[in-house]
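Note that one protein chain of the assembly has been removed; the remaining protein chains are unaltered in position.
Labels run A, B and C following the written order; every chain starts at residue 1.
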Amino acid sequence: MASSFGKVFSITSWGESHGPAVGVVLDGCPAGLELSEADIQADLDKRRVGQSEVTSPRNESDRVQILSGVFNGLTMGTPISMLVWNQDQDSSKYEDIKDKFRPGHADYSYLAKYGVRDHRGGGRSSARETVGRVAAGAVARKLLAREGVKIVGYTAELAGLIAQRVDFDEINRNIVRCPDPEVAPLMVAAVLKAKEENDSLGGIAEIRAVGVPPGLGEPVFDKLDADIAKAMISIGATKGIEFGSGFAMARMQGSQSNDPFVNKGGKVGTVENKAGGILGGISTGEDIVVRLAVKPTSSIAREQNTINTSGEATKIEVKGRHDPTIIVRLVPVAEAMMALVLADHLLRQRLARVTFE
Amino acid sequence: MASSFGKVFSITSWGESHGPAVGVVLDGCPAGLELSEADIQADLDKRRVGQSEVTSPRNESDRVQILSGVFNGLTMGTPISMLVWNQDQDSSKYEDIKDKFRPGHADYSYLAKYGVRDHRGGGRSSARETVGRVAAGAVARKLLAREGVKIVGYTAELAGLIAQRVDFDEINRNIVRCPDPEVAPLMVAAVLKAKEENDSLGGIAEIRAVGVPPGLGEPVFDKLDADIAKAMISIGATKGIEFGSGFAMARMQGSQSNDPFVNKGGKVGTVENKAGGILGGISTGEDIVVRLAVKPTSSIAREQNTINTSGEATKIEVKGRHDPTIIVRLVPVAEAMMALVLADHLLRQRLARVTFE
Amino acid sequence: MASSFGKVFSITSWGESHGPAVGVVLDGCPAGLELSEADIQADLDKRRVGQSEVTSPRNESDRVQILSGVFNGLTMGTPISMLVWNQDQDSSKYEDIKDKFRPGHADYSYLAKYGVRDHRGGGRSSARETVGRVAAGAVARKLLAREGVKIVGYTAELAGLIAQRVDFDEINRNIVRCPDPEVAPLMVAAVLKAKEENDSLGGIAEIRAVGVPPGLGEPVFDKLDADIAKAMISIGATKGIEFGSGFAMARMQGSQSNDPFVNKGGKVGTVENKAGGILGGISTGEDIVVRLAVKPTSSIAREQNTINTSGEATKIEVKGRHDPTIIVRLVPVAEAMMALVLADHLLRQRLARVTFE
Partner (left out) sequence: MASSFGKVFSITSWGESHGPAVGVVLDGCPAGLELSEADIQADLDKRRVGQSEVTSPRNESDRVQILSGVFNGLTMGTPISMLVWNQDQDSSKYEDIKDKFRPGHADYSYLAKYGVRDHRGGGRSSARETVGRVAAGAVARKLLAREGVKIVGYTAELAGLIAQRVDFDEINRNIVRCPDPEVAPLMVAAVLKAKEENDSLGGIAEIRAVGVPPGLGEPVFDKLDADIAKAMISIGATKGIEFGSGFAMARMQGSQSNDPFVNKGGKVGTVENKAGGILGGISTGEDIVVRLAVKPTSSIAREQNTINTSGEATKIEVKGRHDPTIIVRLVPVAEAMMALVLADHLLRQRLARVTFE
């Protein structure tokens, strides 16, 4: 059950970095949704390696196959199984570090848990696992689009450089997914410099959901923000999350942090959106806004200190092929997770009242 | 299912602020654990209202009753039902605001969701709901204590005042749960000032788990940090969470954020603990460290702008009895949630290998 | 999780025979349903002990209290906690058999599982646990009634006496819940004879759901019949279940067992209803019909052979207060379980299609 997520729109992810394939089964997608492989491929291409000089050069075309659940271009209400074959899984580079624990990686913790470990590129702990998330997220997006919900993610901060404005149209025009055309080239330069230095960078990703109807979220544990937090922190490199004003709210007074309700053309709204679109764990109708702390890629081509499985001090150099920053490819994964949570709650909202409207 | 949390050590919470009682059913507690009402009462007393001048004056003794699952002082492996009667639920003060939406509260979002709403003190969205969490958390703590796991929470920051050192013994010596004896009185003064001004304060709570064995956490979705994130963000006032170095890691380079493994007297450890005790979603054996952004109490005794259920602009003054800061009473709730997550994963770890050791 | 049932309309049962109380938390009941304690009491009274000379003389008034989830006579979408205090729990009679295993009972298997055991009246394995099921089932029935679904159970066979016709109005006119007025007095006589002989009787209960819309049930595992089977077999005394023609179908040929579809006044129906209202795990719109094999009450006031916890052969005489047949009080429990399954699937059907109609 640990590889399943979502209560009614629910996915089960499987696959390892250097196994034959990775994939996902999506159970609970309603019948009658138009769906094709092309719908999914578009999102997969955004998380693909080798898309630019700021991502890993591993060569994976990541062509998705839909194996079930779709007939004549429509979902059938049955599980949708999607698969991507691994193509460029060269595991030879991992051979000489198979007894060493890579700093920042899950090598030791997996071994401590399972007693065995797949050392080839991290196995299950690899970011390659997120292929299935993105594939399923694409289906969630199609469902959400029917209700006018749109999800947009971008790099809000990288190497200390902060996007000063958010232009949705700009995001896909640059290779770092920065929404600010002036800051984007600076970010690119910073990444290339880190790459040259065999180092890596972290950053802050911001994910917004626009057009979310009020009423989504299920107190007291499956609150919308609680589920989003779980979804986002389950992504490998994410070390923190905040909603709306987030940590800044900890330094406010109630008279500042409270956001008065106002009538916005017949709809209930708030003056600002300090709450990030969620109050009491339920969407308010304002944009949902979350910010994610993304750590630098742990794999760097530098010699580092560590120990081996016998507990002896040693040096390690992680060869393989790595992203100088993971944030560029994390953004589409985070968008997918947001979509999955919202699709789940959009459906669950159908259960909230005796009379469904 | 939205009021249930935990997969194998699992709780179901119920109750509203001004209903007859609040409670919890804990299912999945192993048989043979010594347990008495006194064990639970100690934790409930820490979250109780009226414990000092920095908490709400509502008068609730919060005496817990164990109604099932315990016989002759031992758990029986059957569900443990615990109940606390509401005593001081004066709902008259909410009568004249029952058609207005309190800023920062869930009044509107609950109504948007369910079409109906219990206006008396927030109903289900009240912090009173956390009584059940703390009661169940106390049982989790007893289970964890058998394995040498201890959970400690405290106020790391309040009103911009930051605890400069962490002395576990100090925490319960002052009424703001500050681990720094020099900063504590300043924090108290700040809260009393806010109270006098009919305002409220937020802060940052830090929760540590000490003695956690390596191997807890279940990739890829039930990662230990993902489950902790959900648990913590499900607490009403929490607007953000970070693990270890958290958001600061977003500004590091990989050569800085990576934490080399070292041999600590025969055990695998890391030089520092930037990861906050979790790598790849699995505990490493280092302390688990999380920080929570806690917003100021939304209920303040000042006139605020808002609208009513007809969409008309109006003024609101929230009378009731409120905490000038919620962080003092949130700390034991956050400790309980940490305990619940760890107990669940401690048990789940028994399932990880063919041979249980 | 083992004491929870239902995926979206979900109950958590708690309590032991001789503890302070028994109860249930119902999570997932939609908001806006009219509900009062009287609605629930009516069903509880049908399963109550002491209702006639064919049931146990234990004296329990079984007054239900609703502790949460209902405000102003309406469900609020929040968990509904219901409790019944145990009153007449005289456990002294169990003192001298506390080290012996009662034949037909769960004494040994509970001990084998948990290492500890509540010997007082079976503890958690007692039929008293079903109080919570019936209380929650009453809520399910109210929800189902809105959609025109009605559930009727009765004693189809007892002591080899078979009801020859099914008159719904007759069922509650006799104390054995027999739908045939001519057979009912024969059944009563048989039970009284068994009681006099310090023996007990089994029988076959039949449960029908009328007015169930087509489309309920979720292949491939949460099929409607699969969920009903689990629900019914989870009732203590049930040793078998069959749907429609059931075991008789094993002796037919396909040309006999197939039931042609016909147009019944604009609705799709079948000529007979051999399938018991379910095909492929989904309701067809025909009545759902199940039959349950109910074993004789295991507690009989006769000396029986057994062993004790040391493995020594011994004699046992089960005193306590017992039902000469359990079927009379099992029928309302089985009705409740049917209601719970149908309510769950009625709601889940809202999730089956992109467009909800």
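Observations on the model:
Convention: contacts are C-beta pairs under 8 Å (C-beta built on N, C-alpha and C of every residue); 3 or more make two chains touch, one makes a residue touch a chain.
Only a predicted model underlies this, so the values are computations on that prediction, with no experimental measurement involved.
When the missing chain is restored to the complex, the residue among A:L67, A:A145, A:L192 or A:V271 that touches it is A:L67.
Contact with the chain that does not appear here is found for just one residue of A:P57, A:G115, A:G148 or A:P185, A:G115. Taking the complete complex into account, C:V268 is the one of C:A42, C:A145, C:L192 or C:V268 that touches the chain left out. Considering the full assembly, C:G104 is the residue among C:G32, C:G50, C:G104 or C:P181 that touches the omitted chain. Subunit C meets the missing chain through residues 1-5, 7, 13, 101, 103-106, 108-110, 112-115, 122, 124-125, 129, 157, 159-160, 194, 199-204, 214-223, 225-234, 236, 239-247, 249-263, 266, 268, 270, 275-276, 278-285, 293-300, 302, 304-307, 311-313, 348-349, 352-353. Within subunit A, the residues in touch with the undisplayed chain are 1-4, 7-8, 10, 12-16, 19-23, 25, 27-28, 31-32, 65, 67-69, 71, 74, 76-81, 83, 113-118, 120, 123-124. Not every partner is drawn; the one left out touches subunit B at residues 8, 28, 30-33, 75, 77-78, 143, 146, 219, 347, 350-356.
FYI, only the chains that are shown with their structure count from here on.
Those residues of subunit C in touch with two or more other chains are numbered 8, 28, 31-32, 77-78.
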